[in-house]
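Note that one protein chain of the assembly has been removed; the remaining protein chains are unaltered in position.
Naming follows writing order (A, B and C), and every chain is counted from residue 1.
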Amino acid sequence: MTLPKLTSSQIAWRAAQDIEDGAYVNLGIGLPERIAQFQPEGRTVTYHTENGILGFGQAPPEGEEDWDLINAGKKAVTLEPGASFFHHADSFAMVRGGHLDLAVLGAYQVAANGDLANWSVGAKSVPAVGGAMDLVHGAKRVAVITDHVAKDGSPKLLDACTLPLTGKACVTRVYTSLAVIDITDRGFVLRDKVPGLSVDDVQAVTGATLHIDGPVCDLNVPEV
Amino acid sequence: MTLPKLTSSQIAWRAAQDIEDGAYVNLGIGLPERIAQFQPEGRTVTYHTENGILGFGQAPPEGEEDWDLINAGKKAVTLEPGASFFHHADSFAMVRGGHLDLAVLGAYQVAANGDLANWSVGAKSVPAVGGAMDLVHGAKRVAVITDHVAKDGSPKLLDACTLPLTGKACVTRVYTSLAVIDITDRGFVLRDKVPGLSVDDVQAVTGATLHIDGPVCDLNVPEV
Amino acid sequence: MIGGFGGSGAPLELIHGLIDRFLETGHPKDLTVINNNAGNGSIGIAAMIRVGMVRKMICSFRRSSNADAFNAAYHDGQIELELVPQGTLAERIRAGGAGIPAFFTPTAFGTDLAKGKPTQDFEGKMYVQERWLKADYALIKAESADTVGNLTYRMAARNFAPLMAMAAATTIVQARRVVQAGEIDPHSVITPGIFVDHVIDIPNPSQEEAMVRAGIVYA
Partner (left out) sequence: MIGGFGGSGAPLELIHGLIDRFLETGHPKDLTVINNNAGNGSIGIAAMIRVGMVRKMICSFRRSSNADAFNAAYHDGQIELELVPQGTLAERIRAGGAGIPAFFTPTAFGTDLAKGKPTQDFEGKMYVQERWLKADYALIKAESADTVGNLTYRMAARNFAPLMAMAAATTIVQARRVVQAGEIDPHSVITPGIFVDHVIDIPNPSQEEAMVRAGIVYA
């Protein structure tokens, strides 16, 4: 049986719904970046990038890129009114100092105590860490956006990470292709699940206990 | 017998002769500030003030003060071409990070090992420290400019300071009303003395041994 | 935390508004005030001390020709003083804003101001461990502010303000000029809006030095 699941864009859409008006947000390279395009209308969100911009906007049309105006993913961006430039130490003062409302990152693995592994797949690879280890300790909320399981079908949500950690006890919410899960003192708490799946269906592909605490909502996401 | 001695302006004049072309210099509040007016012609010296200006110049004419353009002594100043403004953390990064070539401070007492006391006269006073404790550890050279003895005639140059320290082993040269004295691994070394005084005359009002290492020059200072 | 150094950068209108509220309601009181100085003349922080709102001052330089309010309260034991070297004060505030709980500095090693603090040898030299400073509120004065809180400052009025804006939970700014977002060049922003919570338009702000020289007394 293939489980019904959200597309990457749909996970990004769902994560975007939780970003409050007026928030300062850092979106990690890759899938998290796509959250910006689903920002609900009427909300003003200010995006931060590690390389020294607050208030950047969408990508410019092809051919109009200015390669001094890029985000941490090296992609060309544009500026919104009220943008500012600053150096890397000030940029990470914003991160480490708790000034961001939200950071959203990708994950290889997330543990029920909030541990995150997203920077190294082990000894054979050439490791790369970027700003992830800073972001997980700085933002007021740290969320993860990821497929529910790895490409080989193994669970990414676990009792304990087996890959090298990015940070300990840092993640507070996980948006997956199957569910929205909070991380609490009790561990994983299921908040939303894809319609048509039972709690047992989601539990079966999760490597740690999913607690139920209040209603579990249907993850109704438009085709995006 | 009253010893011949330099005026305060003359001590400042002598200290100014040692400031090299191109130097970045911080002059403490009070007597040290007067060194700037004796800067030898043909030398460019850039003055730093703790409150966030590099490249300030002399006081404006009375009535033309801008009270947002002041030095650490709260005195109105002007700007030289090439000046810059920065915040207090950047200002003390310049100090602590070793970027200043010279800091000149006043002193209550200086010890033969370079200890300086210039911020507190003891328990009864309301103490004030300002930037002195930072300056003594940051600049490449730390000089003191002072009367050779205290108002009551007691020596200010001592084997060990009796007043609370500003910094340990930080002063490298002392300009006094009677002499120019270096602080070396051996202690005080007499370099210049006021003409007409013998080495013994200077030693008699100094609270630690004055070593001789090479010629002792006459302190020939114009009337200023 | 209150911005300003000497007679430049003090957010006098904000301070005086706070004094007015204290005189009317009795609040806020028992404040800990962080500022380089401990008040000059009879306005601003000096007036806060005189009316009795301040329990503790954290500053680097209290002595001045007219810091009488502080001196009187200090000698009476009504006010507590934490004296911090100026560069250490700036760096502690920056650390508070940057999520750095402690750092090492050569400043004050071997002096009374380092008594009781941990010390450590790095590369053959001794350093003192200093801790971050944070605050519930920062009151600062800016030259221009835009509608998202980006700030610029005038000359040496910048001093501690950008650091305090980072280190306070709530930063309240009085700005001489409030403009639309986009009107300040992104290159010229000194304090990005992320550090700012409230901006009040004060088009003709008082200058501390000028008021002290004029002998003005507030409250």
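By definition in this document, a contact is a pair of C-beta atoms (placed from the backbone, for glycine too) under 8 Å apart; a residue touches a chain by one contact, two chains touch by 3 or more.
Bear in mind that the values here come from a model prediction, so they are computed numbers and not experimental data.
Trainee: So which shown chains sit in contact with the chain we cannot see?
Mentor: A, B, C
Trainee: Sort through A:Y47, A:F85, A:Y108 or A:F188 and give me the one touching the missing partner chain.
Mentor: A:F85
Trainee: With the full complex in mind, choose from B:G138, B:G167, B:G187 or B:G207 the residue touching the hidden chain.
Mentor: Of these options, the touching residue for the absent chain is B:G138.
Trainee: Looking at the full complex, which residue from C:H16, C:R131 or C:R177 touches the chain that isn't shown here?
Mentor: C:R131
Trainee: Write down which of A:S120, A:T172 or A:Q203 is the residue touching the left-out chain.
Mentor: A:S120
Trainee: Against the chain that's been left off, what residues of chain C make contact? List them.
Mentor: Residues touching the hidden chain, for chain C, are 91, 95, 98-106, 120, 122-123, 125, 127, 131, 152-153, 155, 186-188.
Trainee: Would you write out the residues of chain A that touch the absent chain, in ascending order?
Mentor: Residue positions of chain A that touch the missing chain: 49-53, 66-70, 72, 74, 85-89, 91-92, 95-96, 120, 126-134, 137-138, 164-168.
Trainee: Since one chain has been left out of the picture, which residues of chain B touch it in the full complex?
Mentor: Counting only chain B, the missing chain is touched by 24, 46, 48, 53-55, 79-86, 89-90, 92-100, 137-138.
We take it that only the chains that are shown with their structure count from here on.
Trainee: Sort the chain pairs by how many C-beta pairs are in contact and tell me the top one.
Mentor: B-C
Trainee: On a C-alpha centroid basis, what's the spacing between chain A and chain C, in Å?
Mentor: For chain A versus chain C, the centre distance works out to 37 Å.
Trainee: Distance-wise, how many Å sit between the C-alpha centres of chain B and chain C, to the nearest whole number?
Mentor: Going by mean C-alpha positions, chain B sits 28 Å from chain C.
Trainee: Could you put a whole-Å number on the gap between the CA centroids of chain A and chain B?
Mentor: Taking the average C-alpha coordinate of chain A and of chain B, the gap between them is 56 Å.
Trainee: Would you give the residues of chain C that are in contact with at least 2 other chains, written as numbers and ranges?
Mentor: Those would be 94.
Trainee: Could you say which residues in chain B touch two or more other chains, in rising order?
Mentor: In chain B, no residue touches at least two other chains, as defined above.
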